[in-house]
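Of the protein chains in this complex, all but one are displayed in their positions.
Which chain is which? They are A and B, in the order written, and residues in each are numbered from 1.
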Amino acid sequence: MSTKTNPGNYFEDFRMDQQIRHATPRTVTDGDVALYTALYGVRFAFNSSEEFARTLGLPRAPLDDFLAFHMVFGKTVPDISLNAVANLGYAQGRFLTPVFPGDTLSTSSTVIGLRQNKDGKTGVVYVRSVGSNQLGETVLDYCRWVMVRKNDEDAPAPEVDLPNLPDAVAPADLFVPVNLDVREHDDTVLAGSDQLWDDYALGEKIDHVDGMTIEEAEHMIATRLYQNTAKVHFDAMLQKTSRFGRRLIYGGHIISLARSLSFNGLANAFKVVAINGGRHVAPTFAGDTIYAWSEVLAKMDVPGRSDVGALRLRTVATKEKPCWDFPVKSADGNYDAVVVLDFDYTVLLPLRG
Amino acid sequence: MSTKTNPGNYFEDFRMDQQIRHATPRTVTDGDVALYTALYGVRFAFNSSEEFARTLGLPRAPLDDFLAFHMVFGKTVPDISLNAVANLGYAQGRFLTPVFPGDTLSTSSTVIGLRQNKDGKTGVVYVRSVGSNQLGETVLDYCRWVMVRKNDEDAPAPEVDLPNLPDAVAPADLFVPVNLDVREHDDTVLAGSDQLWDDYALGEKIDHVDGMTIEEAEHMIATRLYQNTAKVHFDAMLQKTSRFGRRLIYGGHIISLARSLSFNGLANAFKVVAINGGRHVAPTFAGDTIYAWSEVLAKMDVPGRSDVGALRLRTVATKEKPCWDFPVKSADGNYDAVVVLDFDYTVLLPLRG
Partner (left out) sequence: MSTKTNPGNYFEDFRMDQQIRHATPRTVTDGDVALYTALYGVRFAFNSSEEFARTLGLPRAPLDDFLAFHMVFGKTVPDISLNAVANLGYAQGRFLTPVFPGDTLSTSSTVIGLRQNKDGKTGVVYVRSVGSNQLGETVLDYCRWVMVRKNDEDAPAPEVDLPNLPDAVAPADLFVPVNLDVREHDDTVLAGSDQLWDDYALGEKIDHVDGMTIEEAEHMIATRLYQNTAKVHFDAMLQKTSRFGRRLIYGGHIISLARSLSFNGLANAFKVVAINGGRHVAPTFAGDTIYAWSEVLAKMDVPGRSDVGALRLRTVATKEKPCWDFPVKSADGNYDAVVVLDFDYTVLLPLRG
């Protein structure tokens, strides 16, 4: 291994409280937005139209929240997950200052937990990653944990230190963009639905109906756009000898597809404010057709706001199986074989005035 | 079917003179333009170069006319053609105020004709759709008709009411962009050809020579860019049980490919001003190689202009068959099996000064 190339970090390279500034700051542009629209077909008017965003008090249309997420996430890969075996979970994700074209994003991470696995060959690394814009404002803040290989199996195991990660972001911690004013959101026709916060019931399930088939070119174009360098997404030759025999699709690609599909049933859920948790239940591959359904896990007031309310949603994505019967787990408690994503997040919707 | 998701309109849901405002206003950007160039390889200098567009009097390079068309069209799909069986035709399409990056487009439609089919299961809906920018200026105005399924076959048939749709847009109705001044168009080298309006003969046929093969990723990226939601383009699993067994390519994708191929022979046809008619003769699929040829149907003066003239063109696109012998119809009057598009439109070219 040349000293010139990046070997990534192995489990034994991480230390509690270690701080890592990640490479490659990224100015996001209208070009990124166009590609994101073209890759997922998102239709939320808040992100699609400068005019619509202005009627809600913003200076212009912000980036789709998950586009911002992927840009922030991508930078962490060379340092955190280049030697990862599995991306295990997310918690305490909060979307803060909105991201606009022209902003420059950079990311830093802190190690908040370590636990070596019993096999002595791998361990779980917990990090909190923070994405910032060129003004130093935090745009996104989230925890994730990954299983990472050891390079030297004889390296001593660190003391087990696990972070306290609540199940969900508390309503008091939800951030509503400064100047957002949804009292003017009277145009449900342009938004694509007349169903507002008031119209969703706790426990309600929504089949998002539509399906989207993924091509190799699409997921690679997306993943490179995010400057995510994980080899498993790009190198078909290397993957031939892997467990799955083919390129794996970046899990975030499925999150974005599911969010885009969710427009059909949640058109007024215009803003993601929190990622409470999430699990990539099964890998996806080119050729898979993705479907999704959602359940309303909680209806929440947003402190101090009379114009917007929050819904905590669970969106489940499947492959090769439409979601009219809301597939998720079998009687034995295991995930149904068709489920690929189980994602728990919080969105804002306008309140009926 | 959840009340939260959009079932689309069925034939019996449409009423004469019904007005429909479509969802998802869209700010178009340089990012959309870059993707359009990358998807079709268009080379008209008027759309490719800010400098070139300025020499013709415009403030900057306008969007390719068909990119504007697809953006306006895409918005109509969830309301007009989600339950369509076939897209039957276009008429009276006029390109008005040019569209520039930064403009926000929205679309509304009016039902101008209804006729239930004899089978009682489907009917034809005629709409006039109008695309507008953020200033309320009309950028595009066109009629199309689609065959739409009935949901309730017992729903009574509406009175037959068919619009009067002339064969072509009249020369007096052609719109030339304000400030366009082609007297300065002396740079046929940069434009790519020295063949001006004067050099084309009535009845002349031009084989555009080049061919372009379509990939699944390409037509889906394009169609999502336009926020066109027709399931048949995206859901390979659903399509497995369809008549064709695979994803269908959005007909507009073929129009754009044919227009791009037509540069080789019509490089100075820099501006589309009218869609007189058009028929998607046969479906296309990923893997098809598209070729095109054109015929000059009419040479027209543009009222009040001494710098530009108009050509009414018929551009025929084929699949898997080069066009050196101008394939279109067989002796029996039916379309040749290789023909996929028969498109009738009007373009502007500079007059020899």
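Note that in this section a contact is a pair of C-beta atoms (placed from the backbone, for glycine too) under 8 Å apart; a residue touches a chain by one contact, two chains touch by 3 or more.
From a predicted model like this one, the values you see are computed outputs, not experimental measurements.
Student: Given that one chain is not shown, which residue among A:Asp235, A:Asp301 or A:Asp325 touches it?
Tutor: The one listed residue touching the chain not shown is A:Asp235.
Student: In the full complex, which of B:Pro7, B:Pro177 or B:Gly192 touches the chain missing from this view?
Tutor: B:Gly192
Student: Determine and list the chain A residues touching the chain excluded from the picture.
Tutor: That gives, for chain A, the contact residues 2-6, 21, 23-27, 29-32, 34-35, 78, 101-102, 104, 106, 134, 215-218, 220-225, 227, 229, 231, 234-238, 247.
Student: Across the whole complex, list the residues on chain B that are touched by the chain not included here.
Tutor: Answer for chain B: residues 29-35, 37-41, 43, 45, 48-52, 61, 189-193, 195, 199-200, 204, 206-213, 215-218, 221, 264-267, 287, 289, 320, 322 touch the chain left out.
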